[in-house]
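Sharing a structure here in structure tokens format.
Other chains of the complex are left out, but the ones given are in their true place.
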Amino acid sequence: MKKLINNPDDVVREALEGMAAAHPDLLTVHFDPTYVVRADGVPDGKVGLLSGGGSGHEPMHNGFVGRGMLDAACPGEVFTSPTPDQMQAATEAIDAGAGVLHIVKNYTGDVMNFEMAEEMAESGGIDVRSVVIDDDVAVEDSTYTAGRRGVGGTVLIEKICGAAADKGYSLDDLEALCTRCNDNVRSMGMALTSCTVPTAGEPTFDLGEDEMEIGIGIHGEPGRKRMEVEPADQIVERLMTPIVEDLPFKDGDDVILFVNSMGGTPLIEVYLAYRKAAELAEQHGLRVVRNLVGPYITSLEMAGLSITMMRADDDIVELWDAPVHTPGMRWGA
Amino acid sequence: MPLTAPDLHAWIRAFADRVAEERAYLTKLDSAIGDGDHGQNMNRGLSHAVDQIDDDASMSDTMRTVAMALISKTGGASGPLYGTLFMDAGKTTAEHEELGTPEVAALFRAGLNGVQRRGKAEPNDKTMVDALLPAVEALEDAAENGTPLSEAIQQAANAAKKGMEATTPLEARKGRASYLGERSKGHQDPGATSTYYLLDAAATAWSDRA
């Protein structure tokens, strides 16, 4: 394992110190319990927006704390969900009287830890809602599984809900919006290589010299199917088809198309993939009204990509376009 | 001699030591069907728990301390699950000065219920429940038969071990491994493995207790 780290146990803390040093205008980092909170405080009466999850997916979620997106984020250890005490402290820090929405990616650990945090926060008198994001079409959604994972859709949802909270949405309305976004977004990812959790020191899985993993999650957990590497255009089609069919997206739909690098994919390849994704969207009669291209929800140095598509009405597009100023996403500000 | 607080301390220390020893192995199991952090998670949570244990604390305070330590430091799925296990198990110790086989059976039964309340796993979902449930049943049988604790807990550890081994052919239905579907077959569940260590640590720590 070659990594730009010191002690593997210190990676998360030291990276957070780096974020704090780089973005004092945007965010503040608290330790013990660990959370990242916007530097300028939550405006009175605004619903607080909190997310969190394992580290190693940067810029998500810490990099989305600032103005117009998340008010706080709780980073866990690498690929390990954070703990309820972190979430409780962050929830208290961003409650400005209007309650707090927790955006939770559907992983057993995240869900259970957030659940415990909610129990704690509510016993402390804060109105907390939580929406579980489960946009990954690679996973069969049945009562016999943990359900679909929360992946790329989370990025779009955090942006959109952040704008809505800024606009003054109530906790009820924000919860409804978040649920509606989740209902209208689908994702699927793939990997060409594994990644190595610093404390594990070895790749989470092995892929042969000409193998790829289709339907990968964002924690290096194996996906739906292992197969021989194919040309990029075919890979993109393998991701796009299940996405389009699942919602289903329909001829005439306006969509936000998000092609995401898993971390180790050169940007030139991400754009190459975007080309095909946009072409396929068009062939399905979809109108790509907005897009996002680059590494936003990553799995350390994993090479691969994920595609996310959200059905976007005018409201959603307006919220998408609203100013955002965070380390990882910024426009209009 | 039945169990008192120092015996619980010894048990938790033995559990922490075992997990520290097997940390890499647990992580390897988790890499195969999960995300490769179960060893680190458990080790982080348990070393914190050991640090927090107060030698003079009562049984129920000890269990609560361990629960809170695990909840706040473990992370992942195992944090809330083991945290709830200790939290709910600990509640059963409140009314007792000391624990014999029936009380230990009740303690683990409450822990199992907590795990299932929190995680909604059924038997054969390929989770820690598959090691814990047979252990609880063994303890309850032993309690019914009046088996002394040292023997009962050894039977429970044996049952947990069998349960752990029996997870290998199963298809996972809960947790991260469930994403693998069919491909989760043929791998032993990491959480069931750490749960076996939990029972085995008790068997070791209480080998001369009645």
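Order of writing sets the chain letters: A and B. Residues in each chain are counted from 1.
Heads up, the rule we're going with is that a contact is a pair of C-beta atoms (placed from the backbone, for glycine too) under 8 Å apart; a residue touches a chain by one contact, two chains touch by 3 or more.
Note that the coordinates shown come from a computational prediction; the quantities given were computed from them, not determined experimentally.
Taken over the entire complex, each labelled chain kind is present as follows: A x2, B x2.
Definition applied: only the chains that are shown with their structure count from here on.
Between subunit A and subunit B the centroid-to-centroid distance comes to 32 Å (mean Cα coordinates, whole Å). Residue ranges of subunit A in contact with subunit B, taken from their complex: 33, 54, 76-85, 107-109, 112-113, 115-116, 138-140, 144-146, 149, 197, 199-200, 202, 204-205, 217, 219-223. Chain contact summary for the complex, subunit B toward subunit A: residues 27, 31, 33-37, 40-41, 44, 71-81, 83, 118-119, 173-176, 178-181, 183.
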